[in-house]
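For this depiction, one protein chain was excluded, whereas all remaining protein chains were kept in their positions.
As written, the chain order gives the labels A, B and C, with residue 1 at the start of each chain.
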Amino acid sequence: MATNGGDEPPILLAVRNLRKYFPVRGGLLSTHIGDVHAVDGISFDVRAGRTVGLVGESGCGKTTTGRVVLRLIEPSSGHVFYRPSAEQFDRLNQLYADLDVAARSGGNGASAPAGVLRELDQIATKSSIFRKRRSQMRTLRGKMQIVFQDPFSSLSPRLTIREIVREPLEIHKAGTRAERNQRVQDLMTSVGLNPEHLWRFPHEFSGGQRQRIGIARALALRPDFVVLDEPTSALDVSVQAQILNILKRLQQEENLAYLFISHHLSVVRAMAHDVVVMYLGQVVERAPTEELFTRPLHPYTQALLASIPIPDPTVKRERIVLSGEVPSPVAPPSGCRFHTRCPAVMPVCRRVEPRLQPSPQHPGHFVSCHLYHTPDEPADAPLGSGALAVPPAAS
Amino acid sequence: MSASASFPSQSPLPEPEAEAPAALDVAGAATSSPDVVLDVRGLKTYFYTYDGVVRALDGVNLKIRRGETLGLVGETGCGKSVTAFSITRLIPDPPGRIMEGRVLLRGSDLLWGLDKEARFKEVGKTGRYKIRRSYRRIQEAQRRMMAVRGSLISTIFQEPMLALNPVFRVWDQIGESLTLHRLPPTIDAMLAASTAAPELPEAVDRLVDAALHKDLPRIRAVSKEIGQLTGLPSLATEMFYAVRNPNLVGTEAIGREVQRCLRRVPLSGLQRSYLQRRRRIAELDQTLRRIYMTEMKEGKPDRRGRGFARARRRAVELGSLGYRLPGIRRHVKRPLDSELFWQAVGLLESVSIASPAQVASSYPHELSGGMLQRVMIAMALASDPEILIADEPTTALDVTIQAQILELMRALKSRVGTAILLITHDLGVIAEVADRVSVMYAGRMIETAPVRELFANPLHPYTQGLLASIPRVDDPNKKLESIPGSVPNLISPPPGCRFHPRCPHAMPICKEQVPPTTVEAPSHTVACFLYHGVEDRN
Amino acid sequence: MASSNGEGSALPARGRRPNPRLDQMKRTWYLLRKNTLAMIGVGLLVFFAVLFVASFFYHASATTMTQYCGTYYSGYQFYPTSVCQNPICTYPPGSLPPVANCYLTDPNNPSFVAPTFSLSPFHLGPLPFGSLSTDPGAPVFYNMFDGIVKGSEWSITISVAIVAVGASVGLLLGATAGVSGGLVDEAIMRTTDIFLSVPQLLLVLVLIIVLEPVSIFSSLSGRVAVLIIGFSITWWPFYTRIVRSQVVVVREQKYVEAARASGAGTGRILRKHIIPNSLFPVFVQIALDVGSIPLIIGAIIFLGVQVWPTPVFPEWGSLAGASVSSQIVGDLFLGGVTYYPWWQLFFPGITLFLFAISVNFFSDGLRDALDPRLRR
Partner (left out) sequence: MQLWVYVVRRLLLLIPILIGVLTILFGIISALPLTDRIAAELGTGHGGRPITPQIPCTNTTASAPIPSVSSNTSLTTPASTSALCTNPDWQPALDKLGFNLPIPVQWAIYVYNGLTFNWGHTAPGSFMSNLIGEEGKSLPVTTVLSWYLPFTIQLALLSLLFILVLSIPLGNYSAVFRNRPLDQGTRIMSFSGYALASFLLASLVLIAAVELLGGATATVCGSSVFNLVYGSWPFQLSTCYPVTSYPWVGTHVFAPTSPTGFPIVDSLIHGQWSLALSVFSRLILPALSIAYLSVAGILRYVRNSMLEVMNQDYIRTARAKGVPESSVIRKHAGRNSLTVTVAVLGLTFAAFIGGFPVIEEVFGLDGIGKVLIWSILPNYDYGMIFGTTILFTIIVVVANVMVDVIQAYLDPRIRLG
């Protein structure tokens, strides 16, 4: 990945094998009876100044991913590497590939070569955010920020806008008092709010204005990575366009990297450079935006694209209506997690869990589906099961 | 532009007739074209809050024709939901009050008597009002609406998770709709079935045979036949699910199941007399509803008729007190409950729920959002309404589930043929389902057109801006245009055209006068000074 | 404060900086003013506040038992002067008493003085609110007026102290439980549950009874300390529960997460976000409790627990509790018939009632004014 295209911006975040399980208690003595597999081994990269779109239905773990990546909650396992150097990054990819091979041949991670684990551990100590101490994390927090979905609960009702926007600056003791105030003023103008709004309380604002305030707060410390957790899904379309345009402008001005979490594929298409599609805590498909939207490979992505109503009565499309509902993340289905709803399900899907692998046609396009890769079960078979592939939906 | 081609019954929409004078006379509605199911004119709804009077609706007009789907689009706070709730008078009062207007449902004015319900007095010059309500009249109006709600106008709400009562099982809630709107025929069928002695044994044998072979279509057919023989379609559903059970092996087990189902058909004397009394009460309720509908149609109260019906109802109820005794109550209610349960299962089946019996006996919190929305639709259809108001039916759902629900609505539309008022902010949904679209902005209707016409040729600057601001999944190169500013505060809305502060084409006149609604193309009306078509007096 | 260090340089409109908090308070006051009951409550509270302050300047010479002598004029019958054992003062009937606390009393019922409401020789008596007998047979009585005036001091001080201690402990534990979660939360909340399942009246009673023989609590201030300790031990769980239930709601709010994402530590989050946003229900509860604690003290007195060094003490709850306790007060014998002196029950009762209801009205009005859901 780092090899294709030397002009690509540097890697900002490398998320590797991230897992987050929430324990479920129940039964007579309220014992631990299972886990919600909210995020179950996902990996992706975020490059400086670029946007990664994270797409999926509710309950697929995209919001949890956003929170874990910022270490707002601790992960169950996995790493997020912040600004790994080019060599580190290449080495990481190699190590994880080794681990993967070992896991497949041995069946579990315990048999992974000790050397690989040790080296991984060394790199993690250097650049994984989960290994940072509290003080290091504090400085890092200034570089990684978040904008929330709900503009109504994301601003404290008892603070004025000025106090809200100034809070990050105060926490990090950035600049003098006058500088901080100047910064707050600048932020307000850059998100298109009137400075006199500073003296009001959040409940006096509309949803769009609140979202602007949220953006101003997130940008106060000049971060280089912002998680946008469904920033526009509570807004009207006309306001949504305003917010999206502001976000785009700010990205260019400040060279921000975004992790854009949304269930709105059309918004993601407008915003993201790369798209990660999640289903039940796992990545089913990952590709550059244009590639994904023109040639969706995974049946889930295809169905997702086909279910979006297009605001044009003249467009006639093939409809793929998925049957059933998303299964419970406490006891995800065996094999491919999508097999319960998949229109192209094969017997092997029930047994073998597919891996995220590059598509044969496009090396940057990763898909986790048996239609495109022979299952790992009978050792390593050559690729070439493309004959099984369903044709991508006409768009 | 013609209306949607998917409706053969739907001729190209007729030119709106000039009938304004007729609409203004007291009796009102008789002259409205027979095709129009619902005709809303000049609807104004205000909310009296501490901060001032929110003019949520300011003269809304709309018409829905038979079998047509009218989409109502607008941003948050534009009044689209308020419109829906005003039609069925579900606006919470206080703070909301419908101020004026007419809602003509097949010629009956649902807002009749509105002006006498409350008096307003401004407190000084503060913009605050003191309202003196006549609670008697409001109660009377709410009673009148009981005749309309559910039976003629059904509603589906936005959040299915919140819209179903969490403490009652699903079948209970569907059954309640059924008791309210379908009780007399149900009881008739039950009573008839219990006395009639049809040739069941032969059919039962065939059913057992079919079940032995696990031949689903045949089970379906035979159980349907038994349903017809007994006159209880719900029995067919019950039998189908009873014998379909894969765990049943052997003739004996299946036969036992069938007999178990049939056991509820014969009724004891007590049960029969209970059902007869229930039927009498339901009939009197219907009489009362008819009286209310006539009152609303003719515009004068029929107190005698009402009082008479109500007194008789009370008498019957008083005579039925004995059935409420604990032991008796359980005995007499059982047959009706199981009948309602299986009718509910039948309804759930019709909204393509895979295991309807199981869903019917679960609590709402045990079901997913998509499933609950199907339950809501089943409940709304329990009474064969004239109009179905769907208030953002898919907003709270995921896209794949939304696609399922939209698919279901399309199927129901062609099967049932009710008129639908579809309220949504998602123009995509509108484009897929609606025949005609009305666009609302800040409490006013600004543009109405057939769906293709509106998307191809939006006239109002707001509609244009709205269409331009939608990101398109199928069009990557589209530049997102946004409408500057935000939705105005409806306590002190801008004078004149309420869109003028955000409008790129604003003219001086826009600030001064409210633009009239003009007809620009066949059945395409718009309220904007940029256009000079014939004024739509309708 | 801010204008001195150049903050204004960032602000073009330096002179007329708006004060949003003041605006909010004005709005709350406006809403409160529209609420009649709340305004009655505010009025009464002001009255009690004035009484509280005044009581410090009121030198009640009759705050404790007073010797009686003289003739008593009651509403029932007039009795002539009879034998007077230890006369403090004597004066002819019909004239004004020469010194303070020299009252005309009924020799058959020496410890009762009926209220006269004649306020003209205010400082000399007769007693405007009557007297409270502590023992029908003994020549001692309690000046009700003094008791009510001085009672404001004790009642309000004790209630406020108890509530302050209880609320601080509750706030601390509740916030800790809510924020830390897990085992700490579980431990604190289970302890709270346990304390809450003992009836409050009984717990206070048992604590007072047990602490009574301890010698350091034998003085008056010791008794007050016993009351405060007993009530605080009983009352903190209420606050803990309220605070915790608020905190678990607030801590899930996105703005708390945003603060954490900005690198705010737990202390700052607690101070700036969680506590300010979960304090409001605590205020309401504080207001209610300040009103209800004298009621419970009264119940304890009524049940016969010896809370004070003397049978009757100038505290509203104690006066009211004593007034219906046959262990403490006595009847009036007039002409061979027993009468209950109504003023004994009426004045402390009405004081207690007014105080509690004023606090109730006020807190309810405040809640209505601040809670947007109830306003509508």
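We take it that a residue touches a chain if its C-beta (ideal position, glycine included) is under 8 Å from a C-beta of that chain, and two chains touch if they have at least 3 such contacts.
Just so you know, these numbers come straight off a predicted model, no measurement behind them.
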Quiz item: Which of the visible chains would the unseen chain be in contact with across the whole complex?
Solution: A, B, C
Quiz item: Of the residues listed, B:45, B:177, B:194 or B:402, which one is in contact with the missing chain?
Solution: B:177
Quiz item: Which listed residue, A:26, A:175 or A:363, touches the chain dropped from view?
Solution: A:26
Quiz item: Among the options C:115, C:151, C:263 or C:317, which residue touches the chain absent from this view?
Solution: C:317
Quiz item: Which residue from B:163, B:183, B:219 or B:284 sits in contact with the chain not drawn here?
Solution: B:163
Exercise. Name, in rising order, the residues on subunit C that touch the hidden chain in the full complex.
Key: 37, 190-191, 193-203, 205-207, 209-215, 288, 291-292, 294-296, 298-299, 302-305, 317, 320-321, 324-327, 329, 331, 337-340, 345, 349, 352-357, 360-361, 364, 373-374
Quiz item: Of the residues in subunit B, which ones touch the absent chain?
Solution: 88, 90, 92, 135, 139, 142-143, 146-151, 154-155, 157-159, 162-168, 176-177, 180-181, 363, 365, 376, 379, 383
Self-check item: Absent-chain interface as seen on subunit A, which is shown
Solution: 26-30
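Here is the rule we use: only the chains that are shown with their structure count from here on.
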Exercise. Would you mind checking which pair of chains has the most C-beta pairs in contact?
Key: A-B
Exercise. With centres defined as the mean of C-alpha atoms, identify the chain lying farthest from subunit B.
Key: C
Exercise. Name the chain with the Cα centroid closest to the overall protein Cα centroid.
Key: B
Self-check item: Centroid spacing, where centroids are CA-atom means, of subunit B and subunit C in whole angstrom
Solution: 57
Exercise. Measure off the straight-line distance from the CA centroid of subunit A to the CA centroid of subunit B, and report it in whole Å.
Key: 40
Exercise. Sort out for me which residues of subunit C touch subunit A in the complex.
Key: 2, 5-7, 9-13, 17-20, 24, 253-255, 257-264, 268, 272-273, 276-277
Self-check item: Of subunit A, residues touching subunit B in the complex
Solution: 57-58, 206-209, 236-242, 244-245, 263-267, 269-270, 289-290, 293, 303-315, 319, 321-326, 395
Quiz item: For subunit B, which residues are in contact with subunit A within the complex?
Solution: 75-76, 354, 368, 370-371, 398-404, 406-407, 425-432, 451-452, 455-456, 465-467, 469-474, 476, 478, 480-484, 486-487
